[in-house]
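Following: one structure in structure tokens, then a few remarks.
Removed: one protein chain of the complex. Kept in place: all other protein chains.
Going by the order they are written in, the chains are A, B and C; count residues from 1 in each one.
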Amino acid sequence: MPRTPTPPENAVTLSFHVRYAETDAMRVAHHANYFVWFEMGRAAYCRERGIDYAAMETERGLFLPIVEAHCRYVSPARYDDLLTLAVWCKEATRRTLRFGYLLKREETLLAEGETYQILVDNAGRPCTLPPDLAEKMGG
Amino acid sequence: MPRTPTPPENAVTLSFHVRYAETDAMRVAHHANYFVWFEMGRAAYCRERGIDYAAMETERGLFLPIVEAHCRYVSPARYDDLLTLAVWCKEATRRTLRFGYLLKREETLLAEGETYQILVDNAGRPCTLPPDLAEKMGG
Amino acid sequence: MPRTPTPPENAVTLSFHVRYAETDAMRVAHHANYFVWFEMGRAAYCRERGIDYAAMETERGLFLPIVEAHCRYVSPARYDDLLTLAVWCKEATRRTLRFGYLLKREETLLAEGETYQILVDNAGRPCTLPPDLAEKMGG
Partner (left out) sequence: MPRTPTPPENAVTLSFHVRYAETDAMRVAHHANYFVWFEMGRAAYCRERGIDYAAMETERGLFLPIVEAHCRYVSPARYDDLLTLAVWCKEATRRTLRFGYLLKREETLLAEGETYQILVDNAGRPCTLPPDLAEKMGG
């Protein structure tokens, strides 16, 4: 049996309950929601690092759209399960960010994922992360 | 047994299949999605009347946020059910719109709903529907 | 200006951040999500009262589908806003439950809502709440 992967030490973790609306007729959490949870994980990651992502959008006009997303589903999650998500920055350049994710229920691995984002401005043009944000984001 | 209500003659109807992601662990469509379907119904209503709602937002800076929403759920919808939604304008003023909805699967009534919207500008201030749109919207 | 309504003393409250996926092109939380939040509030209410709603479904075959839902939207919520939802049981019979909701961001009222649920068994037939659950639910 494969060993459950361990997130790196600089990972940020958050815990949450599976919502009823997130389940589907298989009585498990619908697979599309994992990407919503990953995003919630990135929000927690930013908060922990002192990055105000909302202000980054509204005040600086900087956005981080997803250009690639991947998830491997290992074991299902059910209604009201208390899940723990670990999120970490796998790679940061001045123009791109790659995050990794591990989702568990206690010691059971439920899923692992990865997203790749690019930085764009208000007009959707690729741009460069200001130094203060780059340091906080990737560190 | 109560008679199934009939939408008024000027109602616009659209048909769609229940998506798997819209079901929940009760194996029926989750109740929050009905409001998403109502919104999809308003889009069909606008299209039918020659109103380009997307352009109304992006070109004229006019928005129609929901200020009140109500739904009565009569019978559940299941995965892949082919549903028919009737949408009509119950009341139109220069600043507000009230829509009614009837959702059926063939002749079975599944739900009836109502939404109330106000017109606001880019800054969220209440404003007045231009005459060309008012006529198309409420007629 | 109307006074902000106050939830009753026996209300259960929970706090959460608005998710990015919950926003829409008006840059505010989409109105359908409020019903998902209300449901999350009922889950917190059950947890607080020692009711295991998941087990109620899977072990006792009892379900509480929504038969009526209403929301009045007062002020918009934005991405990452920290919201507080108060949930309370307005009325409990052996076969029905009516919950009330107040949603705030700090002292600002964002929305108030109400849902009406009936108790059904695995086959969707109306049934009666067992005394142990009835007491915990409505008390």
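We take it that contacts are C-beta pairs under 8 Å (C-beta built on N, C-alpha and C of every residue); 3 or more make two chains touch, one makes a residue touch a chain.
Everything numeric here is computed off the predicted structure, so don't read it as measured data.
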*Touching the absent chain in the whole complex: find that residue among A:V12, A:A25 or A:C46.*
A:A25
*Write the list of chain A residues that the hidden chain touches.*
25-26, 28, 31-33, 35-36, 39, 57, 63, 65-74, 76, 124
*What chain B residues would touch the chain not displayed?*
17, 19-21, 36, 39-40, 43, 53-54, 57, 78-80
*Spell out the interface residues on chain C facing the chain that's missing from view.*
20-21, 23-25, 27, 30, 32, 78-79
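Definition applied: only the chains that are shown with their structure count from here on.
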*In terms of residue numbering, is the interface formed by chain B and chain C classified as same (over half shared) or different (under half shared)?*
same
*Among the chains, which is located farthest from chain B on the basis of C-alpha centroids?*
A
*Can you figure out the chain closest to the middle, judged by Cα centres?*
C
_chain A and chain B share one sequence, so how far apart are they rotationally when you fit their Cα atoms? Give it in degrees, rounded to a multiple of 5._
180
*Please report how many Å separate the Cα centroid of chain A from that of chain C, as a whole number.*
27
*Chain centre separation (chain A, chain B; CA means) in Å*: 33
*In whole angstrom, how far does the Cα centroid of chain B sit from the Cα centroid of chain C?*
23
_Junction residues of chain A - those touching two or more other chains_ = 20-21, 78-79
